[in-house]
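Here you go, one structure.
Of the protein chains in this complex, one is absent; all others appear in place.
Each chain carries a letter (A, B and C) given by its place in the written order, and its residues are counted from 1.
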Amino acid sequence: MSEENTLKFGMVGGAEGSFMGRVHRIAAGFHDDLKLVSGCFSRSYEKTLETGEKLDIPEDRLYNDFEEMARQEAGEIDFVSIVLPNYAHYEAANPFVDRGINVFCEKPLTFTVDQAEDLMQRVRETEIVFAVNYSYSGYPMVKQARQLVRKGKLGDIIMVRAEYPQEWILTSLQEDSEGISSWRIDPEVAGISNCTGDIGSHIENTVSYITGLEIEALCANLESKSGASELDDNSEIMLKYDNGASGMYWSSQVAVGHDNGLKVRVYGTEGSLVWRQEEPNYLEVTYTDRPKQRLSRGRDPLFPAADAVSRLPAGHPEGYFESFANMYHNLKQAVLAHRDGNYEEDEFDLPTIEEGITGVKFIHKCVESSKQGVKWVDFE
Amino acid sequence: MSEENTLKFGMVGGAEGSFMGRVHRIAAGFHDDLKLVSGCFSRSYEKTLETGEKLDIPEDRLYNDFEEMARQEAGEIDFVSIVLPNYAHYEAANPFVDRGINVFCEKPLTFTVDQAEDLMQRVRETEIVFAVNYSYSGYPMVKQARQLVRKGKLGDIIMVRAEYPQEWILTSLQEDSEGISSWRIDPEVAGISNCTGDIGSHIENTVSYITGLEIEALCANLESKSGASELDDNSEIMLKYDNGASGMYWSSQVAVGHDNGLKVRVYGTEGSLVWRQEEPNYLEVTYTDRPKQRLSRGRDPLFPAADAVSRLPAGHPEGYFESFANMYHNLKQAVLAHRDGNYEEDEFDLPTIEEGITGVKFIHKCVESSKQGVKWVDFE
Amino acid sequence: MSEENTLKFGMVGGAEGSFMGRVHRIAAGFHDDLKLVSGCFSRSYEKTLETGEKLDIPEDRLYNDFEEMARQEAGEIDFVSIVLPNYAHYEAANPFVDRGINVFCEKPLTFTVDQAEDLMQRVRETEIVFAVNYSYSGYPMVKQARQLVRKGKLGDIIMVRAEYPQEWILTSLQEDSEGISSWRIDPEVAGISNCTGDIGSHIENTVSYITGLEIEALCANLESKSGASELDDNSEIMLKYDNGASGMYWSSQVAVGHDNGLKVRVYGTEGSLVWRQEEPNYLEVTYTDRPKQRLSRGRDPLFPAADAVSRLPAGHPEGYFESFANMYHNLKQAVLAHRDGNYEEDEFDLPTIEEGITGVKFIHKCVESSKQGVKWVDFE
Partner (left out) sequence: MSEENTLKFGMVGGAEGSFMGRVHRIAAGFHDDLKLVSGCFSRSYEKTLETGEKLDIPEDRLYNDFEEMARQEAGEIDFVSIVLPNYAHYEAANPFVDRGINVFCEKPLTFTVDQAEDLMQRVRETEIVFAVNYSYSGYPMVKQARQLVRKGKLGDIIMVRAEYPQEWILTSLQEDSEGISSWRIDPEVAGISNCTGDIGSHIENTVSYITGLEIEALCANLESKSGASELDDNSEIMLKYDNGASGMYWSSQVAVGHDNGLKVRVYGTEGSLVWRQEEPNYLEVTYTDRPKQRLSRGRDPLFPAADAVSRLPAGHPEGYFESFANMYHNLKQAVLAHRDGNYEEDEFDLPTIEEGITGVKFIHKCVESSKQGVKWVDFE
């Protein structure tokens, strides 16, 4: 394992040409003290070798399967990043968890709630760091929003409005009338949901991260409006939270005019906030007794959790890569503490495996509600 | 009755000090050829006399009750404007309708659906012009939106997202802990709903005006989040339209940070549009195959129905008063045609009594759905 | 003359079909207690009669020339509105001023500085109310800006950036290759400047109104970039104010993409503000020690001068007509005080004849600077 403050990690999935693989490597590359030293980048060993060569990773640290990698790398790497399509997360995470290797896993955590709970049980046994990459929680202004809500600055939370509209399925269909070839709309790879699983799950986690509210019941309308596949491409949800607040979520891949429009609005009795993913360096906050404010990252005083991951001066835009880099930043702290035997999950600002389970459950509950005719279902 | 192109009208309600009375008078005042000549401005005859004096209306055209006014003014005025709180619309409209006097009535039309249908039946018999003042349909860019949708420019409509958040109940409570003294939250005056009736109804009509979609079923969550009265101050609704499209509506009076945030988004298979009441001179339109556009009233070519009610050059903001003035503008055309015996309701761009009925039914269906535990109810 | 609080006024210019005439009449019509009772609406008596008939003004109050009108209406009207092209202001104002009739005059005040000073001398002798219609000072948020600056909330003012871009000359030329038929580009009617006189003058007055700064020197580049006429259609100016602050002004009629883009930014040592004419209900204010704020008319507490002319609740947009109506509102107060013998010019919030002179001088100094090869010229 690494010495001093430099951490070594491996990667599963994310071969040359994979979008997510590149994002993870660039994000880790923001940190001089994170080194990618091994990988099983693809089911094709040839592709793994090619990728490894590009990345200057010696061949003896390149693996043909997850199992072997976990076996060989136990004690050698500080953590592994799992950058695979949804269906493979569980399978890939298992061997690393079982060998006590810390895991950073893409979301959604698993296909089924059972898998997720099984995974958690073993994570609890091996006492590793296991974080799920809900990357939007990496943005400084999302962290600022969380602190504002958690410290009661907005009063009691009475409502959440959140949406994540995209348009890509409609524009893709227009460009290619033969249909779309994306794993996201293939049930074998994506699971029981496309839109809700892919982006609705980001709404769920971002809202939960900011507000701490727990869903009590929901009523979801999942549809394939484009007909591009049997999976949903649009998802409309009403919710009830444990404190009596109400929610409305909308995610879509058929909403013309939206690029990647994640937007979260939280309303309290004394104030409200709005965060827009496409303008991530700002947070709009309004209190009942003051004019509307626009907080600017780098300019206005932020809470320490937000400030810690703000790299650039005000007005120098940070974006998507930085949000991922921030996930690695916080992961690093957790893994270092773990190495020193001081790791307490709730002291770190990272999405936990429990949040991962909630995320999987959320998808399943939405599908269940919709299948029952858009009826209210309890969340448990 | 008036000669040539000048029209004479009376007003019921709207005494000095009434917000809506002033708005109506200013709006009518945009037209040199509309003259307010008589009125029953208040239940207090004294107040009516005071208001009449201010407005240079001779005492013999000022009335103590609606009945008398209708009797005396039949054949003298071209139409009457009814500017009263919700509960009095039916009572006030009746005598004018029965005497064949054209009516311009504030919304919502009546308290009950029965009243509304009864009214319509008599309107059909006397064949008068009866328009309901859904004033947001008076904005040129709302008319432009309607034409874009109706002419199929956005393809098939698959979704509507509309919201109308305000914050006034929370800020009022904060300023005066004794509670709010507004007729809007008093069931005797406002009826079975506050928020849904007052502003949710504007969503319903504006969406219907733009899209022509008919609601097939809805599922509504009406709450009094502030506890300021038993009536709803927040309203969350999922909808299904007759063409299979889905909707989400939100109206609120407890959403800190929003002044008067009516916003309507319509999504089709080939394009989408957004109209924001607080920036009414613009319309955002995106087609799948072109960059996002911002249409500017006065600059960009508009359809005739929108162009006809655009008064100022580009960049000179028109606002709320102009939207009302536009209602009077279109009303004038209809009443002139009626005088000439050429009135066909569907040839005029005015909210009809049928739309008024739909509006009342909408409020009732929302209350019904919410009372049943936020269940889906058919709209009929 | 009028009794009680109702004021009677006459109008010079503004016949049916004139844009400005209509705007003035609608603006006055916001006030129940302002009555248009006489007019000389056009050089064509026939047109004056037609307009008068439309407006229900009896024939004996309709005049063939200014002189006769002033003679007959002295003692009958409380003020006269002069709504003519630039060249005729001086000629038209004279007879009214000499007979002690209060005057509300369109801007720019006169063609020459000599005319303006001559007019002022006589205004001072007859002690009338003479206001110049710099209408952008009528917006509540411009008044709020003025108060913020004048009360020192921004610290010492160190800079002003102001611009007023339009595009109409380029788009008009494109539509009609034969050239533009607008009096604005005709030296006989518009005077020595088109762009600077028409809209640059609004920058000058709005900045002066808000900041109270006096121009010490300026360096101006006036060009006819379109070649549509010999008069300027673009105007770039650097300025030095009496307190050492510096300014940059830009006005244009050939700036594609701008409708009516008046925007004023004032920077002080402790804060800054931005007002945009196209979003007139908001004022952006930033202090060094707080997040950027957006003040909303109707929502946030305003200074009394601003509050007094805010008619509608927050989020209900007021626009161009209201700004004119507010000029009439303040004019009314001044004329009432004058009637009661209590008029002190500096107690009223109205653009004075001295501001009118400064405006004329500004245009002349800009032309002088530009003609000298874009050199600095002293303002006095």
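Just so we're on the same page, a residue touches a chain if its C-beta (ideal position, glycine included) is under 8 Å from a C-beta of that chain, and two chains touch if they have at least 3 such contacts.
Just so it is clear, the structure is predicted and the values come from calculations on it, not from any experiment.
Trainee: Out of C:5, C:121 or C:288, which residue would touch the omitted chain in the full complex?
Mentor: Answering carefully, the residue with contact to the hidden chain is C:288.
Trainee: Just to verify: which one of C:20, C:74, C:189 or C:248 makes contact with the chain not shown?
Mentor: Residue touching the absent chain, from the options given: C:248.
Trainee: With the missing chain put back, one of C:225, C:276 or C:339 would touch it. Which one?
Mentor: Going through C:225, C:276 or C:339 one by one, C:225 is the residue touching the chain not shown.
Trainee: So that we can see where the missing chain sits, which residues of subunit A does it touch?
Mentor: Its contact residues with the unshown chain are 25-26, 29-30, 32-33, 54-55, 166, 168, 258-261, 277-281, 296, 298-299, 312-322.
Trainee: Just the residue numbers, please: which parts of subunit B touch the chain that's not shown?
Mentor: So the residues of subunit B touching the unseen chain are 285, 290-296, 299-300.
Trainee: Could you please point out the subunit C residues that touch the chain left off the display?
Mentor: 154, 158-159, 161, 163, 167, 170-171, 174, 219, 221, 223, 225, 234, 236, 238, 246, 248, 250, 252, 254-257, 267-272, 274, 284, 286-289, 292, 373-374, 376
Methods note: only the chains that are shown with their structure count from here on.
Trainee: Where centres are the averaged C-alpha coordinates, which chain has the largest centre distance to subunit C?
Mentor: A
Trainee: Averaged over CA atoms, how far is the centre of subunit A from the centre of subunit B? Could you give it in whole Å?
Mentor: Here subunit A and subunit B have centroids separated by 44 Å.
Trainee: In whole angstrom, how far does the Cα centroid of subunit A sit from the Cα centroid of subunit C?
Mentor: That gives a centre separation of 56 Å.
Trainee: Would you mind pulling out the distance in Å between where the CA atoms of subunit B average out and where those of subunit C do?
Mentor: Comparing mean C-alpha positions, subunit C is 35 Å from subunit B.
Trainee: Identify all positions of subunit A at which a residue touches two or more other chains, and write them in rising order.
Mentor: Residues 292 of subunit A each touch two or more of the other chains.
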